[in-house]
Every structure is written in structure tokens, then in C-alpha cells.
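Every protein chain of the complex appears in place save one, which is left out.
Labels A and B are assigned to the chains in the order they are written; within every chain, residues are numbered from 1.
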Amino acid sequence: MLTLSELADFITSKGIPCTVEGDGGVSISAVATLEDAGEGQISFLSNPKYEPQLATTRASAVFVRPELKPPRPMTLVRTADPYAAVTAAIVRLHGYREHPHWGVSPQAFIHPTAKIGANANIAPGVHIARDVVIGDDAVIYPGVYIARRCKIGNAVTLFPNVVIYEDSVLGDRVVVHAGTVIGEDGLGYAPVNDKWVKIPQIGNVVIGDDVEIGANCTIDRATLGSTVIGSGTKFSNLIAIGHGTKIGDDCLFVAQVGIAGSVNVGRHVTMAGQAGVVGHITIGDNVTVGAKAGVTNSIEEGMTVLGAPAVPIQECKRQVAAMQKLPQMKKEILRLRNDVQRLLERDGQAEKRES
Amino acid sequence: MLTLSELADFITSKGIPCTVEGDGGVSISAVATLEDAGEGQISFLSNPKYEPQLATTRASAVFVRPELKPPRPMTLVRTADPYAAVTAAIVRLHGYREHPHWGVSPQAFIHPTAKIGANANIAPGVHIARDVVIGDDAVIYPGVYIARRCKIGNAVTLFPNVVIYEDSVLGDRVVVHAGTVIGEDGLGYAPVNDKWVKIPQIGNVVIGDDVEIGANCTIDRATLGSTVIGSGTKFSNLIAIGHGTKIGDDCLFVAQVGIAGSVNVGRHVTMAGQAGVVGHITIGDNVTVGAKAGVTNSIEEGMTVLGAPAVPIQECKRQVAAMQKLPQMKKEILRLRNDVQRLLERDGQAEKRES
Partner (left out) sequence: MLTLSELADFITSKGIPCTVEGDGGVSISAVATLEDAGEGQISFLSNPKYEPQLATTRASAVFVRPELKPPRPMTLVRTADPYAAVTAAIVRLHGYREHPHWGVSPQAFIHPTAKIGANANIAPGVHIARDVVIGDDAVIYPGVYIARRCKIGNAVTLFPNVVIYEDSVLGDRVVVHAGTVIGEDGLGYAPVNDKWVKIPQIGNVVIGDDVEIGANCTIDRATLGSTVIGSGTKFSNLIAIGHGTKIGDDCLFVAQVGIAGSVNVGRHVTMAGQAGVVGHITIGDNVTVGAKAGVTNSIEEGMTVLGAPAVPIQECKRQVAAMQKLPQMKKEILRLRNDVQRLLERDGQAEKRES
């Protein structure tokens, strides 16, 4: 617990300037939503949709933008970026998850050829196969399976039932949530007489530093070479990445995104929920792909696309607006046809009269 | 095994009136589809698509609606709701799944501070962490992980490899199918200089009574507060629920539905397969969202929507019909332009002549 002024000073010291407006001496022990917050709790207003909740919140203080006009006298902390400020407040007041402490459980199955770094925390029921190398400070939950020759960096966290196939490489501070599978075979078959002949998938998966992957995702190993997830990239849940695809650094993928094989995705690309990308194309840096978009062609750097097939967002919005007018357009075309038909008939008569 | 009359009486006693038409003395031992059923088996006709199979089924009896005209003499059980009747028949003749009996396995890893209710059935290889509380009559299959401070109600069934992150709350009679993950971190990052800074996800997941969740789903914990799944709600498989979203009671979600974060879904809402909903909106009670719909705006109570972006179903059907006419519309506009051009030219000549 600390006072509001102490909290504001702490956040300011983290590079996010904050100014208290009201009683800086109030004690703050937790962060909560505007709806749920009570005494001793601080909340925040970032999305303007929630501004009406300012009138009724019982929070002791609220992070808001400099220009906000409160609906009643309130204790505020003004800052240019309330979202960054509340993030810092959550880290300060609540911190990150504490993991159980297992040490290296004697009930984990660790092959004698595997090398495990210092300060490892490996649960019972973990399986680590032959020739695996794991860095320092690993946290590995029950039910995780790490296959032969994987190389895992320092300070990696693998939640329960994560499965990592052979030869995968994970960087430092990678976090993989429960049930995600890394390095399974992709859909690699040669068609021979209407049958599918399996192609051995001899490539691997390489994941950079500071990557976080959600729950129940699947990342195919490459047929040849590597499937790559760049450093700093963050995935939500139930995402499928095809074999040989390379994702750049600092991307953000929302749940249920699917990327086919042999795609090159640039850095800092955002994919919204349920977006899909066909194989063998290139997505430039800083591209944003809208929810449910179906990307069928390469996309230039910096574009925002939407729709299936995906097109630049302004074009998609024009298409959608026009589509919603379609039934009226159909009627208007009918009316035009009638009018024109009448004009043509009268014109024919006029022509006849003239001749 | 019992006679057809006994079965009909049993179902009637459950509030679903049934009348036997034909030999009530025939022995019935099982329920099967019209296609598969043989002697001693009862089937049902609910979806009219399958009516042609009445002519060929070898079932000893069939549940049908009062008005149905059979294609040949058959033993029928007439009832206003054949689907409810066959459900009662399956329960009576086959019952629900029997689970293995493990008692509390000494090979389960149960933290000494965890409290487990009476009559627990906990498999080898289950992990239950510090300060977990579980009610009576739990059935917990192998590979399940339950993290710190979770509160699990009575008569809960967790199938193999379910993972429940810390602080989750599950009501009574909740069933979670294999591989589902509850309470993983959502995609909560603050953008700082093109990097994604993780926001500790300090909220939790709260699941009501009588909820059933399919296999390999993912339900994010809230950043602050709770992600909520209302009592009586049923999920199919591979469903993703975003952080802080609240789903009402008695909803039905088909496979691969994705709901972004901070969505409020009312009660008795149906989401068909692969539907998606963007964040921070409200879906009213009794709404139906069609398959593959992409919901981008709040929806009023009782509506049925379809399409991406989703619109009321009648509007969507008009749009689809118009879209299928689009190529013809394009041609018709060209023809109109030609006709109008000709008229304009003649009109210009007429004007010239007149002047």
C-alpha cells in the first residue's frame, strides 16, 4: 500500500508523467475497473466508451487524460497515457504471477543427456527428452513435453501441457501458455494417384526472445528450414501458424488467427481475431489486418486491410456501405429500366412520326 | 430393456406426453438413428430432411410428430416433441457416462493446503496447487492442473488435461472437456515505443453452475475484475473468450466461436459456428448470431444477425441475393447507359432542331 502521491511519483519516474488533482494522501492498495473499484482502489479511463462510469465509480482515484472534464468533483491523476499509467500501477501494486516452487522435481522425467541451467523449477510429470538444453531460471509446469534436441533459452515459462517437438529453439524469456503445441508436422504430403504421401518434416521452429504465446496454439515445424516467430511477438489463443512461415518481431496476433505455410510477415504487424492469410505471400512491416479478414495477396508496408478477400480498409468500408445499399440499388435499376423503356418507346414513336 | 408402452409411460411421466400407435408390447433395448436402428431399437424423426428414411428404417418403433403420415405401416410413438422424447429415452435406456473410479489417487499431486470435498474421484497425475478448494463428488481425470486459490463447486467433472489457472471459480456440476484452458492471460499489453509491455492480468474467471465447456477451448482471465460464463451456458469446442468478457446464463455457442475482450453477452444467446464478436460491445438477451458472422456493433435483444459485418438476417439475405445478382446488375447498368446515351444524343438533336 502507498499514497496516491507516492504512486504518481513512482509512475512518473517510469517515464509516464502524472499529476495528482485532489487528495494525494489517500491510500491506494489495488487497481480495479471503474465498475468494480471501491475505497483504496485506483481505476482508469482510456476508452471514451466508459466515460459515463466516471459519474458512479467508487474508486478513490482515476487515471484520466489531461483534457478530461469530470462529471463531479473527483480525485484524478492526469496523464497523457492513462493505459500506460495503469499498467505501471498494476505492476507496482500487484506484480506479475508467482509460480509454484518445485525445484527440479524427482518425479519429472529428465533424460540424463539433457542439460538444465541454474535455478530451474521443473514440476512433477514434466518430460524432457534426450539432448535437450535448457537455460537458467526455467519454470516448467506439469504435463509439459520437450522432445529431443530442443534448445530453450533463459527464464522461459512453459505452462501445463505445452508440447514442444524435436529440434525447436526458444529464446530467452519466452512464455508459452497451456496446451500450446510447437513444432508438430505441417500438412506436408505429395499427391500420388489420389493418395497423400507423407513428406518427412525435417525443418524446425525457431522462436525469438520475449515472445509470449497464448493457450492451445499450434505452430508447425518447417518441412525444410525453419518456421520463425520474431522476438517480442505476442500471440493470443488458438492461433495456427503453417510450416515454413516467418513472423517478424513485435507482432500482435489476436485469437484464432491462421497463417498458412511459407508466408513472410514483417515486423510490428497486427492481426485481429479470426484473420487468415493464404500461403506463399508477403505481409509488409506495420501492416494491420482486420478481424475475419482473408488475405489472399501480398500487402505493402503500413497498410490496413479488411474483408475477405482483404482490401485496403477505406475500400472495404466503401464496399460494405455499397453492399448495404444493394437491395435499393437493385430496385433503382428496375425503376431506371422502366423509365428508360418508356422513353425508348416514346422515342420510337417520335422517330416514326418524324419519318 | 423394457416394453415400448413402459418406455412411452416413462417419457410421459417426465412431462413429454407420448402415445403408442401399434404394438406396445415390443421390447426396446436401445436408441439408434433411422439409418442404423435394428430390431429392439427405437429411433426418431425430428428434422424433416430425414423423413425419406422412414420407408427403409428397421427400427422397431419411431418417435414422430402427431401429424406425421408414415409411408408404410409402422409402430410409432406420437409426441409433440420427438427430440425431447428421444432425449428422455436415451437417458432411460443408456444413461450418462460412467467415469473410472480412482478414489483420491495417491499418485495425484495434491498440495496439503488444498481442501477436497467428500467422495472425490481424482486420477493419478492430477495436480492441485496450494489453497485450492474443491466441493463434493469431484471427478478429475489425469493430466488436469488446478492452480492456486481456485474454488471448484460440487459434482464437477474435469476431463483429461484441462488446465485451470489461479483464482478461477467454477460452480456446481460444471463439466469441462479435455484440453480446455481456463484463466490463461489475455492479450494485455501496453504499446510503448513499438514494443508490447505486458500488463499483469490480475483478474480471474468465474463460471456459473451447470456450465458445460467443450474440448480445447480457451477462456482468458480478466485484466481486472472477472471474465464470467453464466449458469447453464454450453460451449462446443475450440472457442476463445477474451479477457473481461461476460457471457449470460443459458447461452449456446457452437465450435470455433471467438468473442473478444470486454464484451457483454446477454442470456440465452446462440452463437453459430465460427462466429466472431469484436471487443467492448453488448449483445442483448435471446440474440442469435449466424455461422461465420462478424459482429462489429452492439445488438438489441431478440435479434438474429448474419454476415460480416453482421446485419439483421433479413437484410443479410437481401444483400446475399442482390450480391448473387451483381454481375447481371453490372451488365444491366451498361445496357441502361447505352440506351440513355442514345436517348441523350437524340434528345440533343431534337433540342438542336427545335432551337
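Going forward, contacts are C-beta pairs under 8 Å (C-beta built on N, C-alpha and C of every residue); 3 or more make two chains touch, one makes a residue touch a chain.
Note that the coordinates shown come from a computational prediction; the quantities given were computed from them, not determined experimentally.
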Residue among B:Thr79, B:Asn161 or B:Thr288 touching the omitted chain: B:Asn161
Residues belonging to subunit B that touch the chain removed from view: 31-33, 35-36, 47, 49, 81, 83-84, 86-87, 90-91, 94-97, 100, 107, 123-125, 141-143, 159-161, 177-179, 212, 214-216, 232, 234-238, 250, 252, 254-256, 268, 273-274, 291-292, 308, 320, 323-324, 326-327, 329-330, 333, 336-337, 340, 343-344, 347, 350-351
Sites on subunit A contacted by the missing partner chain, in the whole complex: 109, 125, 127, 129-130, 143, 145, 148, 161, 163, 165-166, 179, 181, 184-187, 189-190, 192, 194-200, 202, 216-218, 220, 223-225, 238, 240, 242, 244, 256, 258, 260, 274, 276, 278, 280, 294, 296, 308-309, 311, 315, 318-319, 321-323, 325-326, 329, 332-333, 336, 339-340, 343, 346, 350
